[in-house]
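After this line comes chain A, so read on.
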Amino acid sequence: TTSKAPDTIRIGYLANITGDGAVWGQAEVNGAKMAVEEINKAGGVLGKQIELFVGDARGNATDGVNAIKKLIEQDKVVAVLGSNYSGINLACAPIVEAAKIPQIGSFPTNPKVTVDEKGNVRPYSFRLCFIDPYQGKVLADFMVKDLAKKKAAILYEVTSDYSVGLSEYFEKRLTELGGEVVAKLAFKQGDVDFRPQLSEIKQKNPEVLLLPNLYKEIALAAKQARELGMSEVIFMGGDGYSNTMLEMAGEELQGSYWVSHFSWEDPGLRGLLEKYTAKYGDTNPEPNAAMGYDIVYFLVDAIKRAGTTDGPALKDAIENAKEVKLQHAVITMDPKTHNPLNKLAAIHVVQGDKIRFLKNYAPQD
Partner candidate 1 sequence: MAVLELSGVTKRFGGLTAVSDFNISIQEGELVGLIGPNGAGKTTVFNLITGMYAPTLGSIEFLGERIDGRKPYEIARRGIARTFQNLRLFKNLTALQNVAIARQLECRYSFFDAAFRTPVFKAEERRVLDDSRELLELVGLGDKAYERAKNLPYGYQRKLEIARALALNPKVLLLDEPAAGMNPEESLNLMDFIEDVQEKFGVTIFLIEHHMEVVMGICDRIVVLNFGCTIAEGTPLEIQEHEEVIKAYLGEVQNDDESHAQG
Partner candidate 2 sequence: MNPMLRVDDLHVHYGIIHALKGVSLEVQEGEIVAIIGANGAGKSTFLNTVAGLVRPSAGTVMFLGKRLAPRAHEVVKAGIALVPEGRRVFGNLTVHQNLMMGAYLRSDTAGIKHDEERVYKLFPRLQERHRQPASTLSGGEQQMLAIGRALMSRPSMLLLDEPSLGLAPILVKDIFATLREINAEGTTIFLVEQNARQALALASRAYVFQTGSIVLAGPSGELLRNKQIQEAYLGARGADRKRRRQSKVSQPPA
Partner candidate 3 sequence: MILSRVLQQLVNGLSIGSIYALIAVGYSLIYSILRFSNFAHGSFLVVGAYAGFFIVTAMSIPFIPAVLLAILTAGLAAVTTERVAYRPIRERNSPTLYFIIASMGIAIFCEHTIVATIGPKFRTYPRVLAATGVDLGLVSMSKMDVMAAFMAFLFLIVLQYFITRTKQGCAIQAASYDLQAAGLMGVNVNRLVGTVFLIAGILAGLSGVFLGMKYTVYPQLGYLTIKAFVAAIFGGLGSLPGAIAGSLLLGVMEAFIAAFLSSQLRDLFVFSLLIAVLLVKPGGLMGKYVEEKV
């Protein structure tokens, strides 16, 4: 406990360093560290150096709450970045509100993270990603309008909020567009064999199989689907994918489509990728690395505009962010929802041994 004000600007990063989601959490922190180093080298912000404090949420809300409280109180951070899980940020929302410390999530896509159940915006909670309804919409639109397919099947994880949400919004939009979900089957956290569900799905002859899952399950499901002789069906899914899934199901995933927040192949991100690879030796990093990097710059921009690290002022600055140029996107914050406005989705397709950037996409209503 220091009595005088700290001579650095302290920023917290809430990430899952251990536990199931550690792949992403560690990538985010790596990206953030890189950004902080750069900024400090360039003289810091408001004449002060930035210090990054990492809190491990271990992939669950209870630890997330402990971690964020520690960041706020003991580490005295002025803002918290992360996490990428909606469940964690939902539990943190009342805390940051009480402490008047803004929190900017990286990939928590549940709408309720920034807007409470009564429809009021949560004043100190923000995010830099688009939300599930949007992602579901993009998927359905792309399927019907670009791929001209109407019959989809869904294999989702019933114990995962992400998977449940995404499949719900996809289904809703697809029916609106005149398409049909011919089969919707579930599995449970920890399952690795989906052949019973896939065999049933096969019976219904879908054109598209939506895999609103995380990379491991995507790869396994794709592999097993092909194993069962589903050779025609096209796989689609959301931002739960990762490059690593190609190591295990490369052939099987050929020609499948994935929606994400941005692409490493985006020319704007090439420089960052090189820097990251040079620093961490990872040639094929998770997209989270870029978000971890960008989210620091986004906050620093807000601090600069606010001219202070005072919570309410900083919150206002974040709320009024306009056209902030980051590596992965240009962000304008919607003050009514605390979501970034008009964020494009990036559609990817698997070609050869790579997940290639196909195009940026925005659904038309």
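One rule holds in what follows: a residue touches a chain if its C-beta (ideal position, glycine included) is under 8 Å from a C-beta of that chain, and two chains touch if they have at least 3 such contacts; residues count from 1.
With respect to how the candidates were assembled, all candidates are chains of the complex that A comes from, given by their letters.
What you are looking at is a predicted structure, and each value in this text was computed from that prediction instead of being measured.
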Any copy counts here: identify which of 1, 2 or 3 touches chain A within this complex. 3
Would you tell me which residues of chain A are touching candidate 3 in their complex? 18-20, 22-23, 26, 158, 185-188, 190, 192-193, 195-197, 199-200, 203, 215-216, 219-220, 223, 226-229, 244, 247-248
